[in-house]
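Missing here: one protein chain of the complex. Every other protein chain is in place.
For clarity, chains are labelled A and B in written order, and residue numbers in each chain start from 1.
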Amino acid sequence: MSLEAYAIYKTYGEVQALHNVDLVTKRGEFFTLLGPSGCGKTTLLRIIAGLELPDSGTVMLSGQKITTLPANERNVNTVFQSYALFPHLSLFENVAFGLRSRRFPKSEVEAKVKTALTMVHMEKLGDRFPHQLSGGQKQRVALARALVNEPEVLLLDEPMSALDAKLRQSVQAELRQLQQSLGKTFILVTHDQEEALTVSDRIAVMRRGRIEQYGPAREIYEKPKNRYVADFLGKANIIKARRADGGALTDFGFMRTNGKMEWEEGYLAIRPENVVFHTQKPAVNGVELTAAEVFYRGDHVEVWLEPGTLRMRAAPRRGIAKGDQIWVELLASGLVVLDE
Amino acid sequence: MNSHLVWYGELTTLRRLLRRGLYFAAPGMIWILLFLALPSLLLIVVSFTTRGAYGQIEWTFTLENFKRLCGFGLYGWSADYFIILFRSVHVAFWTTLICILLSYPLCFYIANKPERSRYFWLTLIIIPFWTNLVIRAYAWLLVLAPQLPLARIANALGLIPEGTPLYPSSFAVYLGMVATFLPFVALPLYSSVEKLDWALVEAANDLYAGKIRVFLHAIWPQTVPGISVGITLTFIPAMGMFVVPDFLGGAKYMLVGNLIQQQFGTSRDWPFGAAVSLALMVLTLVALQLQRKRGKKVEPI
Partner (left out) sequence: MRRFHWLVPLTALGALAFLYVPLMAVAVFSVNNSRFGLSWQGFTLKWYAKLFANEQILEAAWNTLVLATVSTVIATVIGTILAIGLDRYPWPKRLFSALDINLHLPVVTPEIVFAAALAVAFGVLRLVFSIFEPGLLNMIIGHITFQVSFVALVVRARLEAISKDYEEAARDLYADNAYLLRRVMLPLLKPGIVGGAMLAFTLSLDDFVVSFFTAGPTSVTLPLYIYAIVRRGVTPEIHALSTLALTATVVLVMLSERFTRKQNKE
């Protein structure tokens, strides 16, 4: 049990930012709140940090209620989206801030700050000032500044949004490694689903103030609960279906599915990589379609199949060309039943 | 939740926040109330009082001062005071206008200079801006003196007799006023001109034949914010100006400022001085209102 939040409601005027949100994180896990802007993920994070007060609900840290505890008394630290490094203080002083504000003795401050800066590979730059740093460096310092206080939970508000794509990938990996080596609970907020998949142990996908689904990254990706989640994480083909004995009836014919249908009519989802190329008719779940468009993507080709709106991925060596009639199998294990 | 809120990261109640805010804001607010708002109200009250025999205030309330202001004096009706009021508005208006007309070319010129030297030119405007008003005003006494070229030329043209300076005169007053207020218009205008989108001007140049229409349609709207500030900084203070007319206008060319100063100085007629001040306050408020209304009209462009 690390950080928990129960029945969180938050409204701003007319807008309901959070609606009955529950969140339970495990100690030492990397948890991500994923969603588009306006879904409430940042609001939830700020409530955890103490920078907002929920209209109702409870927030607990290691079993202690902290809902009404002011931000400056919570054992939680935040890395802000803008990093918010104090421009008038050196890097050293920035990192030392949380320690000095609690009147830690000088020697201890020096030691801890040094350790924190070393942890983010910035130990030689203690005398520099924020305006002299690059975006990536600022992020490291912001991390150090938060972690030096040894919080129980570290909150990160879209920390990579200011970095360019290439840098982002290496930073994501480093962040993951750091979290693992520290064994601390990290809660990350982002709209970037690749980022979420790369770093997280568990992900909560949010939409308009509610958590749509949460669980381990793999589970969310392979078994999305509804169209929204399926579409948000990676690409998904959505197929209309009607319940049938042992499977479902679709426009492509009878298909075996992964999971039981609770409905008569509904939707199935299958990821493009689970629509597999066959040289001849497959044993199950097969359909013959035309390759309407073929897009070369380097490590794979994306094929738009007609009739219908199926998109698939195939290895370039298959040599699929526009206009080809091909057989594909909708892998039963990948054909997921959606809740709607 | 019990009316608690988080404000800039602090968990507290609205009441506690506003109480602290009051501690911060009260000294300044009270100071201004005590030493500006209240005295102004007092001034209004005094404008209805009478001047005592020895120049003190006698608290008998009357409309005498305002009647006097409207011209009903001891010797029948005269428009003297009206003339002074009108003259002040007139001078303020023309000063502002001339300053605007001079400022546009000045600002265009500077904005057109390479970036490095712009600071230099701006500094040239900023220096007089910060130089003491009294110095700048009396300096004109020197320039308009009989021995110096300007007066000599005027003499040669037959405009003034030999050996007299070009002051006191309305011409001198205008010179002094424009020279005083030019930076007040030029500097705010410059900040607008600097941000001017010349592409629009080029486009207008293609559309319109006359340079004036180009100016009106492409340049003027973009510079309105700067001009507004300039006008506020010039017109209202100009109406109340007294040093410049005092040095360069003499007794015959009085403006409102001189009139007020006279009541508080030699004439020792504070009630009347208060009444004139009230008149100036009213003129100021009218000018401010017009400014606001005009600002709203320009917005939709």
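Keep in mind that, in the parts below, contacts are C-beta pairs under 8 Å (C-beta built on N, C-alpha and C of every residue); 3 or more make two chains touch, one makes a residue touch a chain.
The structure presented is a predicted model; accordingly, all values stated were derived computationally and were not measured.
Visitor: Which one touches the absent chain: B:Trp140, B:Tyr167 or B:Tyr253?
Guide: Selected residue, touching the omitted chain: B:Trp140.
Visitor: Which of A:Pro87, A:Pro105, A:Gly246 or A:Gly298 touches the chain that is not shown?
Guide: A:Pro87
Visitor: Among B:Leu63, B:Leu124, B:Leu216 or B:Val286, which one is in touch with the chain left out?
Guide: B:Leu124
Visitor: Could you tell which one of A:Lys112, A:Arg145, A:Arg207 or A:Lys223 touches the chain left off the display?
Guide: A:Arg145
Visitor: Specify the residue from the set B:Leu69, B:Ala154, B:Leu187 or B:Val243 that touches the hidden chain.
Guide: Considering all chains, including the one not shown, the answer is B:Val243.
Visitor: Counting contacts across the full complex, list the positions on chain A that touch the omitted chain.
Guide: Touch set of chain A with respect to the missing chain: 49-51, 70-73, 76-78, 80, 82, 84, 86-88, 97-98, 101-102, 131, 145-146, 149.
Visitor: So that we can see where the missing chain sits, which residues of chain B does it touch?
Guide: Residues 7-10, 14, 17-18, 20-29, 31-33, 35-40, 42-43, 46, 57, 102-103, 105-106, 108-110, 112, 114, 119, 123-128, 130-136, 138-143, 145, 147-148, 178-179, 182-183, 186, 198, 211, 236-237, 239-243, 247, 256-257, 260-261, 264, 270, 273-274, 277, 280-281, 284, 288 of chain B touch the chain absent from view.
Throughout what follows, only the chains that are shown with their structure count from here on.
Visitor: Between chain A and chain B, what is the separation of their C-alpha centroids in Å?
Guide: 60
Visitor: Quick one: which bits of chain A touch chain B in the complex? Just the residue numbers, please.
Guide: The touching residues are 50-56, 68-72.
Visitor: Contact residues on chain B for chain A in the complex?
Guide: Residues in contact with chain A: 1, 4-6, 9-11.
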